[in-house]
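Each remark here refers to the structure printed beneath this line.
Of the protein chains in this complex, all but one are displayed in their positions.
Residue numbering begins at 1 within each chain, and the chains themselves are lettered A and B in the order written.
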Amino acid sequence: MSTAQDWEIVIGLEVHAQLATQTKIFSRESAAYGAEPNSHVNEVCAGLPGVLPVLNRDAVELAMKAGYALGCDVHRWSQFDRKNYFYPDLPKGYQISQFTHPICTGGHVDYLLDGQVKRCNLTRIHMEEDAGKSTHVDAVSLVDLNRAGTPLIEIVSEPELRSAEEAAAYLRELRLILRTLEVCDGNMDEGSFRCDANVSVRRPGAPLGTRAEIKNINSFRFVLRAIDYEVARQIDVIESGGAVVQETRLFNSNTGRTSSMRGKEEAHDYRYFPDPDLPPLVIDEAWADRVAGSLPELPMARRLRYQETLGLSAYDADNLTAAAPVARFFEAALAAHPGNPKGVANWVLNDLMANVANPEEDLDALPITPDHLAQLVRLIDDQEINGKIAKTVFTRMLATGRPPAEICDEEGLRPISDPARIRPMLEQLLADNPSQVAGYRAGKLKLLGFFIGQAMQLTKGKADPNVTKDLLVAMLEGGEG
Amino acid sequence: MTALHTLTVQAMLEGLDGREFSAAELCEQTLDAIDAANPRLNAFITVTHDEARAQARAADEARARGEAGPLAGVPIALKDILLNRGVRTTAASRMLSNFVAPYDGAVVERLRTAGAVFVGKTNCDAFAMGSSNENSFFGPVDNPVVPGCTPGGSSGGSAAAVAAHLCGAAIGTDTGGSIRQPASHCGIVGLKPTYGRVSRFGVVAFASSLDQVGPMGKTVQDTARLLEVIAGHDPRDATSSRQPTEPWTEATRRGVDGLEGLRIGVPREYFVGGIEPDVEAAIRAAIDRLEVAGAELHEISLPHTEYAVATYYLLCTAEASSNLARYDGMRYGHRADGDDLLEVYARSRDEGFGDENKRRIMLGTYALSAGYYDAYYLRAQKVRTLIRRDFEQAFASVDAIVTPTSPSTAFPLGTRVEDPLAMYLSDIYTISCNLAGLPGMSLPCGVDGAGKPIGLQLLGRWFEEATLFRIGAAHEALAAPMRSTP
Partner (left out) sequence: MSERHISEEEVRHVARLARLALNDDELQSIGRDLNAILDYVDKLAELDLTGVEPTTHAVPLELALRQDVVVKTLTREDVLANAPSAREGLFCVPRAVEGGN
């Protein structure tokens, strides 16, 4: 068996990302997930006789956003083509896509792997419509067209990825970018972010090997396993004297293997031609400028800013940007309390995240708001509470959703530092201990410790020691009591 | 009053507005005429008696309230590739023989709002592919003017219905001449509007970059009135133009005076041979009359005319092969038996489509297929550019072009089905118009020695239907009136 160094792995990825629009790309039906079968289907989605496609403006804008963010050439003139094939969940017998003149070409994705920034270039991004869904039961297939016509962008990378790990890291970053842009919700379970991998192997220096396409990988775990299996399979085939067949394979997550899709041996001839129902898409300069100028801060830039401007470590920066809701939360908390980025970061990464199974979904549902977290950190920074008490307060905040100051007050967690509140108690204390007062005033300064101790006992440690001390000195020496 | 159904739309509207008769009466007489004539003519696949009566009643009530639409009470026939909700829409095919439309197309909506009375769905070549209406699953249509002969195609049923007074006017579609040629063979007026003038939403698609819906009527004015109702931008059709509609009936009012200042081109390539002598004589006589009446005639050249049929039959079949892919028996339409999916697909389509449909699907699939796209489809698209340029050049010096609509008159049914290529070649005069997206009108221009109607064709600049109506009205005033049929 040869080792990994004997072989070079070549991977190119095609990602289908569903655009976050209300309606489908060519019809006015809802694109929302999860409805009763065939209830988000109109005449256009169903491919009935006589229907025509009309392009969704927001879908175009989201595709433009993705293109600008990924450094593509966003073409002001592009065209839709028909991709012709027969399948029960493809209602028109063709898919409206872009073949010859896609909306974007070029571009790249910069991603992190083991602390290093790597770049994978893109070939193109094009817009297209999704097909419906078939489930296969006994001798029939059951077709739901709800998904038919939802807007997709297909992002095609150059075959520059060299390992399953690179592929996974690339996908994570791409997904994060699209979520940050609010172009796609990246929900892999619901199928809004799907990946096909083109995998081949070659001896170093040799020409590109024959590639196999692994379809519909829909989780990051599967990416690694599918590619690892496929690479091993191909190496095995070649070393046994065989040749890799150019084909489409499906990954089976139960067995961990890829298998050839039966019946797909007949090569598809898609007979692409420009869709005569759709004139070319022309984007005017004003629109292009507006979208290009409206991009939010992207994850890579954000990581850099966290390190350079806020002084956070690379590790913290990466973890804060790993999920869009986390970065959003952090930034909102920071806005409320800008003075201690590291402190806020720690609370977010350690305490907050410990209570969140899936940051993507659960963070926004937590009862703690960024504002509340900021207040907590401020309380510590202002030395109104110490770290230990803060942890308790945090737990209460998690349980009740109430602001920290309220909790402190109610449960008496905050050291009392308001002189007005301490004075009466000290007055009582001095009144109850006249001989110690006289002793102090006669020069036995050490008696201050007695009074401080007494004051702490009386307040159960809640009185602020410094304020108490200053007050006592003032009261003792001021001749009161 | 009797024989109300033989009136023009103009006369119907005047009579209805003048309370001389009701829409209900008009409807009833039309339905009676249909019931009497249709068994012989087979112009209608479906007659919608109940719906028509309900619409007629509604029209009478609207008129009583002073709210009558521009076509209130007028019986209209719809080619059976236009979808109207709740009514069987077959495209004259076995594939859709039981398909009930769940929605109204745009043109149908506009006609409905205008108060039209839909008497039924007319026969045509299946999926609008054909020039003789002999490719219908529901049998051929007989030409009411020349019994035993074809009415032309593909809108043969609509043309026959108008010619036989089975409706006030009808709607057809035209991809390569399918309104104009049947209009010519049946002695009526037919207009293919500029591409984009009328919405294609709700029309079974044949060739998307060539199809247009258009009016077919007894007179030029009727045809103009219908266009006023059906034309206009539709946001559901991305190829629909924003050009404003015009009061086209106005353009028909001046009669012969409308010719003043107009320059009309006669393309030499359309008169080089292959035209029946009677047809040529009638056309030339009509051209002479237009000149005498004040039009300026010029000889022009459309040098790429000889390439039009080849170009058309590569492009329309390619688009059709894709447009007809949805007819697979899965979600609607005819489903055959089969052992597996592939067999069900292939048998449903083989059984559901007619020979001409299959022939064109095969040709179109081939023209788009890997290795042949450049030689066939792409090449044809480039020649289309040259054909369009021919017209741009011609229209720099003339305002309209006049030609025969068809080189021959209606042939006897069943005499030409064996030779598809010969059929294609007979479309020579109408096809370039669709390739260039121009408006084209066919007008009755007398009859040949056997009494078969001859058609005069006018072609205009993009969106200049008004010019066609002007010339058409003048020609109508100068020529013999439309023949009535028993």
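Here, contacts are C-beta pairs under 8 Å (C-beta built on N, C-alpha and C of every residue); 3 or more make two chains touch, one makes a residue touch a chain.
Predicted model only: the values in this text are computed from it and were never measured.
If you put the hidden chain back, the residue from B:F118, B:F137, B:Y313 or B:F469 that touches it is B:Y313. Contact with the omitted chain, checked across B:I171, B:V383 or B:A466, is made by B:V383.
Touching the missing chain, out of A:I11, A:A69, A:A131 or A:M353, is residue A:A131.
Only one of B:C316, B:I361, B:I401 or B:A474 touches the absent chain when the whole complex is considered: B:I361. Remark: the residues of chain A touching the chain excluded from display are 21-23, 28-30, 36-39, 41-43, 46, 54-60, 83, 85-90, 95, 131, 134-136, 138-145, 215, 248, 250, 261-264, 266, 268-269, 271, 274, 276, 278-282. As for the chain not pictured, it touches chain B at residues 98-100, 102-103, 194-196, 209, 235, 238-239, 241, 304, 306-307, 309-311, 313-314, 321, 325, 328-333, 335, 338, 340-347, 349-350, 353, 358-359, 361-363, 365-366, 369, 375-376, 378-386, 388, 420-421, 424, 435-438, 462.
One rule holds for everything that comes next: only the chains that are shown with their structure count from here on.
Separation between the centroids of chain A and chain B, computed from CA atoms only, is 57 Å.
If you check the complex, the residues on chain A that touch chain B are 43, 46-55, 82, 84, 86, 88, 91-94, 141, 143, 269, 271-273, 275-279. Considering their complex, residues 81-83, 89, 91, 96, 99, 101-103, 105, 200-205, 207-209, 235-239, 318-319, 321-322, 324-326, 328, 330-332, 341, 345, 365, 368-370, 373, 377 of chain B touch chain A.
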